[in-house]
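Left out: one protein chain. Kept in place: all the others.
Take a look at chain A:
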Amino acid sequence: MAASCWPASGFYREKKRNCSARTAIFDGGMMKNKEGEVANRPDNTAFTQQRLPAWQPMLSAGIVIPGFLVIGLVFIGIGVALFLGSQSIQVLESDYTGLNSNTPCYECSDASKKNCTCSIEFTLTKQFDGPVFLYYGLSNFFQNHRKYGVSRDYYQLSGDTAYFKNPSDSCSPYIYDSGVPIVPCGAAANSMFNDSFRLYQLVGGTKKPVPLDGKGISWWTDYNIVFRNPPLVNGSLAAAFNGTAKPVNWAKPAYELDTSDPSNNGFMNEDFLVWMRRAALPDFRKLYRRITQGDYAAGLPVGNYSLEISYNYPVIGFGGRKKIVLSNVSWMGGKNMFLGVAYLVIGSLCIVMSLVMLIVYAKYKFPEGDS
């Protein structure tokens, strides 16, 4: 009986097990169970012992000074290239808000005037290389206002007729026009830019229209995926919009945006799509047309031109400006000197820094090292 109490070894395992179970309570589970002699020995792996192979970047003079020099040189190279590339781009822009009485559109700037047209004339003394892009620009127009941005209904715009009857609340207060749901609803659509432009080359007293290409000015994904017209009813888009009202500010309903091209109506109107893509900054430009056809595919030849504007969009009320821009583009977009300059400046800064460090380093370290 007595011997059963302390058998030399066998019982220990039993004791251990029980003890560990006990420890688990008294220690809040913090202690690990003890099974064998070295059960608690941690694994000797690179990870647990924190010996993972690592690369130590050393910010020492020997690396830093040449490094800075190389970066500086590369940047200056890029900067020069960008600068030159940007300089070859031609831009022609003209404000047509008509604030001053001597500007062509002064008369149209009166908001009470309807269907006013004015024209700006300009002369090209140098060939304007194609493809030429025609932009309209607005200043002080906050398309990036938070509430303005929310004020649209993507489901409606994707042609879901359920939202034709009950537009999303986000469109408020441009949801209903005297009880009839507005399609497209919301402030964004409501405020759509509705000036239109026509470009003529003045060839010996006659106006030769420059063909403006309105195809493909919007994002491909917007035109093909995001925005969809509602299914046609009896083959008619207008019927599909039955029971809806046009946005308050619009002169014509959505299905009549482009009378010249029936396929460019409704939500598939490219001008509409361009407008609905909100500009990032309060001074922005938006692509209006491209000049890619006929005699002007290679650009605008030297000569006199007239830009006819049907002036509809009021901006003076909120201190805005309107302008029209003709520009060609390079591989890196429109004319913008800034990036080239930035590269140049930062490149030079790097070189200056490396020189400064070299001088300080030489001054403080070399004498000691030599001695």
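Assume a residue touches a chain if its C-beta (ideal position, glycine included) is under 8 Å from a C-beta of that chain, and two chains touch if they have at least 3 such contacts; residues count from 1.
Heads up, the rule we're going with is that contacts and distances are computed from a predicted model.
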Undepicted complex member, UniProt protein name, chosen from "N-acyl-aromatic-L-amino acid amidohydrolase", "Enhancer of polycomb homolog", "GPI-anchor transamidase component GPAA1" or "Phospholipid-transporting ATPase": "Phospholipid-transporting ATPase"
Residue touching the undisplayed chain, where the options are A:F83, A:Y148 or A:F197: A:Y148
Options A:F83, A:Y106 or A:Y361, residue touching the unrepresented chain: A:Y361
Sole residue of A:L82, A:I182 or A:L237 that reaches the chain not shown, by the stated touch rule: A:L82
Contacts of chain A with the absent chain, listed as residue ranges: 1-6, 8, 11-12, 14-15, 18-19, 21-31, 34, 37-44, 48-50, 52-62, 64, 68, 71, 75, 78, 82, 135, 141-151, 154, 158, 169-170, 172-173, 187, 190-191, 219, 221, 225-226, 249, 277-282, 284-287, 317-320, 331-336, 338-339, 342-343, 346, 349-350, 353, 357, 360-361, 364-365, 368-369
